[in-house]
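Just one protein chain is left out here, and the rest sit where they should.
Up next, chain A:
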Amino acid sequence: MSDPQFDLSTALRDRVADEHPDVVRLTADAIAEGSRLRRRRHVVVTAGAAAAVGAFVAGGLGLSQLLATTAVDEASLGAASAPSTSASASAGALATGQTVDLGNGLTGLVVTNAEADTMDITIQGASMLTGPGTGFTMIVSGPEQAVQDYWSAGFPIGQDYPGLRFATEGLRQGLVDSVPVEVPAGWTCEWFLIDDKASCTSDDGGVAGLVIRPAKDYKVWSTSPDKGGPGSGAYVTDLHGDIFISVQSGQGTTDADLEKLATSLTWVS
């Protein structure tokens, strides 16, 4: 500060130097309140989607103009006079708040990626291309099996909207909170617990993948010759509580390497 007789900076520092918040309580309260805020934001976005549908209909426009899918409000869209166009022809029209009927009881809510990052959703995949879907996430909701089928079909709407991300409701939680096994000497693993996966490399350059799986899948994995065992490209550990791990082959890893790795994993707890 230019005025040496008036050192406000120092005065302020002196005044608050011994002030300390209760950081533990602050953290806990902030997480609780922040979680509530997230949920509220989600509700607001959903409400905004309904308003957007109403606005399109009121303006004589159907969502079919915007997407090659059917809008939620079929009756209202039937009254729309504008001709239906292909998605690619109007692909630039994606906007946050749009709700799209994807068929089979599925609904897709369009939000920006920035909005999506604040919501309790799980990004399941994304088109790697750049296009009119870039910057947007579609949150698909509906019957669980229908969601899985839609994803298995390759997230069809993403083909019309390159760049679009595909998400499902609910923040995915990993099966475990911490790394469940130690790998033997000679292997290095990078864990992605939220995805229940680890990517491992051996000192001699071999690659393998570890996948944490729920106990309910153990019977299938331990008895199906195409899922685990010699020649299958994968080995499974024993069941450990609620989980087990499948060890899957990668470039430069032999079947013997894989089996050795699987049998050498040591459960942490």
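Before moving on, here are some points about what is shown:
The criterion applied here is as follows: a contact is a pair of C-beta atoms (placed from the backbone, for glycine too) under 8 Å apart; a residue touches a chain by one contact, two chains touch by 3 or more; residues count from 1.
One rule holds in what follows: contacts and distances are computed from a predicted model.
Here one chain is missing from view; checked against "Branched-chain amino acid transport system permease protein", "Dihydrolipoyl dehydrogenase", "Electron transfer flavoprotein subunit beta" or "RNA polymerase sigma-70 factor (Sigma-E family)", UniProt names that protein "RNA polymerase sigma-70 factor (Sigma-E family)".
Residue in contact with the omitted chain (choice from A:L12, A:A95 or A:V220): A:L12. Listed here are the chain A residues that touch the chain not shown: 1, 5-16, 19-21, 23, 26-27, 29-38, 41, 114, 117-118, 174, 177-179, 182-183, 187-195, 198.
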